[in-house]
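Just passing along the structure, written as structure tokens.
Of the protein chains in this complex, one is absent; all others appear in place.
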Amino acid sequence: MSFVPTWERQTDMGFFLETLIGGLMSGILYSLVALGFVLIYKASGVFNFAQGAMVLFSALAMARLAEWIPHWFGFQNLVLANILAFIGALMIMVVVAWLIEKLVLGRLVNQEGITLLMATLGITYFLDGFGQLLFGAEIYKIDVGMPKEPIFLLEHMFQGGILVNQEDLAATVVAAALVAGLAMFFQYTVTGRALRAVADDHQAAQSIGIPLDRIWVIVWSVAGFVALVAGVIWGSKLGVQFSLSLIALKALPVVILGGLTSVPGAIIGGLLIGVGEKLSEVFIGPMLGGGIEIWFAYVLALFFLLIRPQGLFGEKIIDRV
Amino acid sequence: MSLGARSQGEVILDVRNISLSFGGVKALTDISFDIRNQEIRSIIGPNGAGKSSMLNCINGVYTPQQGSITFRGQTFAHMNPRRVAEMGVARTFQNLALFRGMNVIENLMAGRNLKMRSNLFQQALNIGFARREEVEHRRFVEGIIDFLEIQPYRKMAVGKLPYGLQKRVDLGRALAMEPQVLLLDEPMAGMNVEEKQDMCRFILDVNDQFGTTIVLIEHDMGVVMDISDRVVVLDYGKKIGDGTPDEVRENPDVIRAYLGTSN
Amino acid sequence: MFYRENGQFKTSYAADQQIFPVMQDRLAVLGLLVLAFVAVPALAPEYLFRAILIPFLILSLAALGLNVLVGYCGQISLGTGGLMAVGAYGAYNILVRIDGVPLIVALLMGGVFAALVGVLFGIPSLRIRGLYLAVATLAAQFFCDWSFLRIKWLTNYSSSGSVSVAGLNVFGWSVDTPAEKYLLCLLLVCLFALITKNLIRGHIGREWMAIRDMDVAAAVIGIRPVYAKLSAFAVSSFIIGVAGALWGFVFLGSWEPAAFNIDRSFQLLFMIIIGGLGSVMGSFFGAAFIVVLPILLDQGAVALGFDTAIASHLTLMIFGSLIVFFLIAEPHGLARLWAVGKEKLRLWPFPH
Partner (left out) sequence: MNPSTFPRCLLKHATERPQAPALRLKEFGIWQTTSWGELATRVRLIASGFVAAGMRRGDHLAVIGENRPSLYAAMLAAQSVGAIPVPLYQDAVSAEYVFPLNNAEIRFAVAEDQEQVDKLLDIRPQCPTLERIWFDDPRGLRHYTDPGLANLSDLIQDAERAPPSQTNFFEETVAQGSASDAAAMFFTSGTTGNPKGVVHTHASLLDRAFAGARFDRLTEREEVMAYLPLAWIGQNIFSYAQWLACGYVVNCPESAATVAIDLKEIGPTYYFAPPRVFEGMLTSVMIRMEDASAPKRWLFEQCMALARRVGPARMDGRTIGLWDRLKYQLGDWMIYGPLRNTLGLSRVRVAYTAGEAIGPDLFSFYRSIGVNLKQLYGSTETAVFVCLQPDHEAKSDTVGVPIEGVEVQVSEAGEILIRSAGLMREYFKNADATREVLSSEGWFRTGDAGFLDAGGHLKIIDRAKDVGRLQGGDHDGALFAPKYVENKLKFFPYIKEAVAFGDGRDRVCALINIDFEAVGNWAEKRNLPYAGYADLASKPQVLDLIRDCAEQVNADLAADAMLAGGQISRFLVLHKELDADDGELTRTRKVRRGFIGEKYRVLLEALYGGRSEQFIETAVKFEDGRTGSVSASLRILDAKTYPLRAKAA
């Protein structure tokens, strides 16, 4: 987010709202990534560290395909190029998902959580390397033709109004749509219901003939899709580069806050973190020497955990003896 | 001394009006019973009757919503595991709860932790006291190994042992605490006849040689009726019978409960 | 095959409880020590010390510390890098603020600071478990990163937290050649390896493992989770802190917070996973594997004529796949392979 905090402006309400909205915007993106985590954790009990790497990977794919495709087929239509690139990238993500299931998770069934976590870390390394090897390691632009120029809202309320990026608004809309879409998918499609069944109880799901491995491929594909969307939005704002891979780390406190197994948790957690981060940075940061964004989310999540170990919406664990 | 005479011993542990529920689900409702010194007290009842929950309340794994537990004159609204252990109550588990990463000796030694005094630094340097202490407790643990006749397995990882032996190690770990009261949660579940006989022998020997009070949860009625001094019967979290094996055998509610659930 | 155990019977518990009860093992270890303390310093080239041996030793130490927490007490942590930083900067502060303080004292104080921070961030482990805890420990990581970047006092007001120490001196023995640095590290590593071994075969170690294996049962036999877990955090963090101090003082010489970022945490976690959770020896195997592998891969890739960028990407990929491979092939790590091999040798020629 690009704005210069200046002391006199901080006092007024407009600036506060501006920051708030800014927070919500980045919160949305956290939510998207967090969503990826939750989907996979629900369905396969895997804490997917590679989600960030998938974001980077998909974004890279999207960015480069958008460059290459026109030049392969010799046309100039940006929209078409983007659409094709998006589809291409999506297909790649499906393949990746399939490979991950076949080569890694399929062979690690009923291992402890930590082992699976490590496995996804391994996958992270692999994807980071592979992505950059395949698509190059520079900074790439994704231009989906989103309106760039900022607009001012509620000018009649505050002098100067509230500065908002249209891009951010678009992003918000997309994200919201995506979340809604997923919700629908889970509610109303057969696969969706199967997914929920699996999430609730693997054995049971298997016993009523739900093919776990296929389900997992689907879940990972969906996660890949979510990653792609997140990647595109983020990429079109700040450009596609290695640092994208690290937003996974940002999404961790979000899932913790929201509860590992809860989709709404992911959304709300994301927003909370996003907002909290921005506000704290602006209003507390200066006193601590700034840059507190990098830990604020975690410490927030941490304190939250002490009060409610299973997160906002996670379900409680009772151990039987 | 005869069984009859023994169960006249003074009350050592008194459970009063215990109620326990997990989020609305009632596991135990207003349970009261007492345990006399050096007796063998059995808790029986169909699956899900709340037997294990009862033990978990006694040694502080669960916290009952109501009721109190009196141990040697001290009354507690709820126990905490450490305190219970310090007061000399040991326990074995229904589904094995051994420390699978350790071998038999280590598991039993773990049972001695309350009695071990050496501090971090003494242990780190493994100097005089820590080392002597280690040896002295090893000696004690070997006594238990000998008592339970598991010499050939002492250095095996417990995970590799057959089920029956794991149950023995579980008992051994409890004995390592030199308990006054021993809570046994289905010590013979899933054993063959021979293993059951051995386990019975061990339980009786413990009770007889060390004068340990035994609280026994067991499904095998034959065993329970043979070795118990008194029996409590639970069903759906309620107490439906309490008395000597014969009394319980006659109790109509008990008979109904069992006919209701058996085969 | 090499084992001849007839006649090696134990007539006392002391003899039975020693670290290496089998004579052949004792000899092997002795040989190894002689090699490490005498032969290597005499023969190895400088490059070997700088690029491999010293980092290997220091990271082994850190891995050892982490293994205490994760492997023995079952509390996963991703904050290792941060704790190393605390160790390094803590030691640095002692050194610069108290003049004439012996190096060893500074290093150990680094460990102490790390232990304090470790315990602080270990407190959540009393309420939360597993993956949740993993994330909680990330807080430690990022908080430390940030502190040394932003809190100027901690870095003695040096720009962007980059500091440096020179002229290491242990009680009059000035440690400057790589060989000497190597010996210093080796000495400390052996010391801590022994201490750790003693702890885990003592009752505190059994308490850790009990908590790890079956915490309810542990509580019922009177083990206090608070004490067990926090002591594990303390010991682990202390060792990690010392390792961090060594990393800064001995290996890097001058460093900035980035040297201890999240990647370091992951790296160390990989070490103990690949090396073997709950195994002192495993910590060393893992460290060796992860220190040596990238070097080989890099050089291999370059040798095959890839440019360095591509080489580094390839390294990442191979590294990632190797980790996965290990998790699939041998979840218990190299240490298990070693143990199995050893058992086979003892039973040789029989398979079981």
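To keep things simple, chains are lettered A, B and C as they appear, and every chain counts its residues starting from 1.
Here is the rule we go by: a residue touches a chain if its C-beta (ideal position, glycine included) is under 8 Å from a C-beta of that chain, and two chains touch if they have at least 3 such contacts.
Keep in mind the model is a prediction, meaning the values are calculated, not measured.
Visitor: Write out, one label after another, the shown chains that touch the chain missing from the document.
Guide: If we consider the entire complex, the absent chain touches B, C.
Visitor: For the full complex, which residue in C:Val105, C:Val226, C:Leu304 or C:Leu347 touches the chain that was left out?
Guide: Per the contact definition at the top, the residue touching the missing chain is C:Leu347.
Visitor: For the chain left off this view, which of B:Thr63, B:Asn119, B:Gln151 or B:Asn192 is in contact with it?
Guide: From the options B:Thr63, B:Asn119, B:Gln151 or B:Asn192, the contact with the absent chain belongs to B:Gln151.
Visitor: Where does chain B touch the missing chain, residue by residue?
Guide: 105, 138-139, 142-143, 145-147, 149, 151-152, 154, 205, 208-209
Visitor: Tell me, which residues in chain C touch the chain that this view leaves out?
Guide: With respect to the unshown chain, the touching residues of chain C are 1, 3-13, 15-16, 347-352.
Here is the rule we use: only the chains that are shown with their structure count from here on.
Visitor: Measuring from the mean of all protein Cα atoms shown, which chain centre lies nearest?
Guide: The chain sitting closest to the overall C-alpha centre is C.
Visitor: Between chain A and chain C, what is the separation of their C-alpha centroids in Å?
Guide: About 33 Å, centre to centre.
Visitor: Measure off the straight-line distance from the CA centroid of chain A to the CA centroid of chain B, and report it in whole Å.
Guide: Inter-chain centre distance comes to 50 Å.
Visitor: Roughly how far is chain B from chain C, going centre to centre by Cα mean, in whole Å?
Guide: From the centre of chain B to the centre of chain C is 41 Å.
Visitor: Provide the list of chain C residues touching at least two other chains, using ranges where the numbers run on.
Guide: Residues 216-217 of chain C each touch two or more of the other chains.
Visitor: Any chance you could list the residues of chain A touching two or more other chains?
Guide: 321
Visitor: Please give the residue numbers of chain A that touch chain C in the complex, ascending.
Guide: 47, 103-104, 107-108, 111, 113-115, 117-119, 121-130, 132-133, 137, 249, 252-253, 255-256, 260, 288-292, 294-295, 298-299, 301-302, 305-306, 309, 311, 319, 321
Visitor: Would you tell me which residues of chain C are touching chain B in their complex?
Guide: Residues 13-14, 16-17, 195, 198-199, 202-207, 209-210, 212-214, 216-224, 231, 235, 278 of chain C touch chain B in their complex.
Visitor: Applying the document's contact rule, which stretches of chain B touch chain C when the two form their complex?
Guide: Counting only chain B, the residues touching chain C are 59-61, 81-82, 84-86, 90-91, 93, 97-102, 106, 109-114, 116, 118, 120, 123-126, 130-131, 134-135, 138-139, 173-174, 177.
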